[in-house]
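Left out: one protein chain. Kept in place: all the others.
Letters are used for the chains, namely A and B, taken in the order the chains are written, and counting of residues starts over at 1 for each.
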Amino acid sequence: MLLFIAFPLVSVVLQSVHTPHEAVLVTVETCGPFGCSQETAIDQDATSALRTSEPLGRFVGFDIYLDRAHLAVGEVKEAWAVADNWDGFFDAIGNLPFYRAMAFTLTFTFTVTPILIIFGLMIALGVNALSEKIKGVVIFVSLLPMIVTPLIGSLILFWMIDSRGILGNAIQWLAADPDLSLKASTILTWVMLIVYGVWHSAPFAFVVFYAGLQTLPMDQIESARIDGASRWQQVRYVIVPHLMPLITFVALIQLMDNFRVFEPIVGFNAEAHATSLSWIIFNDLGGETRQLSAAATSSMLTIFGVAILLSPVLWRTWQDFKGKS
Amino acid sequence: MMSSVANRYPLHLRALIYGFILLWVLMAAFPFFWTLWGSFKVELDFFSIANWTNAITGQNTFNTYGSSFTDTGYLGAWIQEEFWRSAINTSIVCFFVVCTSLTIGTLGGYALSRSGYRYTFWLLITALIFRAMPPITLVSGYLLPFFEWNLWGILPTTIIVLVAINQPFTLWMLHSFFQSIPKELDESAKVDGCSQFQAFRFVIIPVMWPGVITTGLFSFLLAYNDFAVTSMLLSDENRTMVPKIAAFLGTTYTEGNVMFAVAAVVSATAPLFILVMFFQRRIVSGLTAGAVKG
Partner (left out) sequence: MYLKNIALASAVAIMASTAAHACNISARVSVVGNEFPAIQTVGAGAQACSGGDVSTNLTADHQKINVAGMSGNPAEYTSAIIANSSIVALMNNDVIRPLDDLVAKHGKDLKKNQLITINGKVMAVAFMANAQHLVYRDDVLKKIGMEPPKTYENMLAAAEKIRTAGIMQNPVGGAYKAGWNLAQEFNNMFLGYGGSHFKDGSAQPNVNSEAGVNALNMMKALSAYMNPDFLTHDSNATNAEFRAGNVAIMNMWGSRAATLVDVDGVSAEVKNGMNIAGPMTVGGGNTPASTLWWDGWTVAKNVSDAEAEATFIAMMNGIDPSILKDEEIRKQAVWLIDGYSPTDAARGVFAAAQASTIPYPMLPYMGLLHTALGAELSDFMQGKESAEQALSDVEAAYIAAAKEKGFL
């Protein structure tokens, strides 16, 4: 298992500080079904000598981290020097791929995570109060958003919210605007992705909280009730503290997953309006020429981002640990 | 036990709860039932670009087949495209991924939750960092060595990779569950003369099932729904269901057959229905009997 954990990490770190050798280009005649032309190609003999001497490529340190496709330090400095007000500065920054992706990713992470935790908890409490007979069916149905393959799930929803689909029509009718299209507006696309994010992940929070509710100490609830606690107070002071480790866990996993948001962007064809770091990696690796170093650097930035995001949760876990030993 | 609690709710609260759950059930199930309904239509009706009511009435399906329902999607996916092969592959992958990750996760999670050493914290953090890495980067890193060692394209490789990707999650989740089981339980067992392993065997195992089954469910769903790993690491004949469904959708060059994909999605959900019904009973009823009472 260590092999699978350590090896990729090391290789990604190495890849992010190396780039391929400078290509030796030559102009050659290329012929095909549609005639001949002069085209540029790589001189393999000259390049292969370079490759064998340094198989990892050129060492470039943190150059890739700082280039335009990533932290874009030079561009940010220039924007700072040129802009006369904050608006101009943010416009210039928002035009850089990394910051544009961060704007969406952070908005998505910090709206979806709290909403889905509250939503999941509400469903869990609700289902727990249902009668035994219908519990089974409700649990199964609640899991459907998670079970239906995200690839197809988002495709189906994508069609339902099309301006001619059933949900799209319903929204047009509700908004009394026959030309409204969710897919053509940036703000509405963001809202759509956030709603999808909550819908897709709420079952996860629900199942974890529901399992946790099964171990709820009944005598504590009992004594709270005898002390005259209202139902809200029982939830607030007995149930939530009991579920706290699970809430922390769900927050941890969901912060991480939402920060790496990827499938909804591809499924909803939303790349014109919203991008994320994972989408940038996908884009770097998906072209005809794969940009491995750029993808490795974006992966490292994702890991740093997750580490910063989780630091409060991790701090808590660390405190628990120290308390224990 | 719980139903007695429910009976004690005042009427307005019960109405609120049932209303909320009904709303949620509608939200969760509607897209699925829409798909189920649409899977018996032709593509033009399913996507109903001309008029959304076509999806309900099946106008174009009627024009083509003389009936508002057709099973062409199902026949095409299962018979013509041999979708059952992918179904078998998926069952193999899911079974081994769930068993392996639960075994490692249960033992590891228990050990970590009962250990006060600092390295356990750092072990968990390492697991977390590994999980923070986007899977797509991992897979592209694996490709070259797998091809060189001739491991590419076969099911065991995919199973190991999925377990590796899934393990940090399983470890964390079971670790949290074991932490919610009070230490006093196994300590009192040890006072009674049990070894650490015996304490685990006789005291912890009986009470750990809700957590293990929930974790198992998520491991299962991960293996079942994975696309990034299975599409890149499996050869044509070893494909699992999800990449197979994706292949039905077509590319820039050629037309897909979306209805095959829709029929495949619906039929792939049927076995899950049985599975979840089975496990929810276990979660809800018997298992909580041995649970901790404060």
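As a convention for this text, a contact is a pair of C-beta atoms (placed from the backbone, for glycine too) under 8 Å apart; a residue touches a chain by one contact, two chains touch by 3 or more.
What you see is a predicted model, and the numbers here were worked out from it, not measured in a lab.
Contacts of the undisplayed chain with the visible chains, over the whole complex, involve A, B. Here the missing chain is touched by one residue of A:201, A:214 or A:291, and it is A:291.
In the complete complex, the hidden chain is touched by one of A:31, A:175 or A:226, namely A:31.
Residues of chain A that touch the chain left out of the display are 19-23, 25-34, 37, 39-42, 44, 47-48, 58, 64, 67-69, 75, 95, 97, 158, 162-163, 179, 181, 183-184, 186, 268-273, 283-291, 293-294. Although one chain is not displayed, chain B still touches it through residues 42-45, 47, 49-50, 60-61, 63-65, 70, 72, 80-82, 140, 143-144, 147-148, 150, 152-153, 231-232, 235-236, 246-257.
Here, only the chains that are shown with their structure count from here on.
Residues 1, 4-5, 7-9, 11-12, 122-123, 125-132, 135-136, 138-153, 155-157, 159-160, 162, 164-166, 168-169, 199, 203-204, 207-208, 210-212, 214-215, 217-220, 231, 245-246, 248-249, 252-253, 256, 260, 262, 277-278, 281-282, 285, 290, 292, 295-296, 299, 302-303, 306-307, 310, 314, 317-318, 321, 324-325 of chain A touch chain B in their complex.
Those residues of chain B whose C-beta lies close enough to touch chain A in the complex are 1-3, 5-6, 9, 13-14, 17-18, 20-21, 24-25, 27-29, 31-32, 34-35, 46-52, 55, 104, 116-118, 120-121, 124-134, 136-138, 140-142, 160-161, 164, 167, 169, 172-173, 176, 179-180, 210-211, 213-214, 217-218, 221, 224-225, 227, 241-242, 245-246, 249, 261-262, 265, 268-269, 272-273, 276-277, 280-281, 283-284, 287-288, 291-294.
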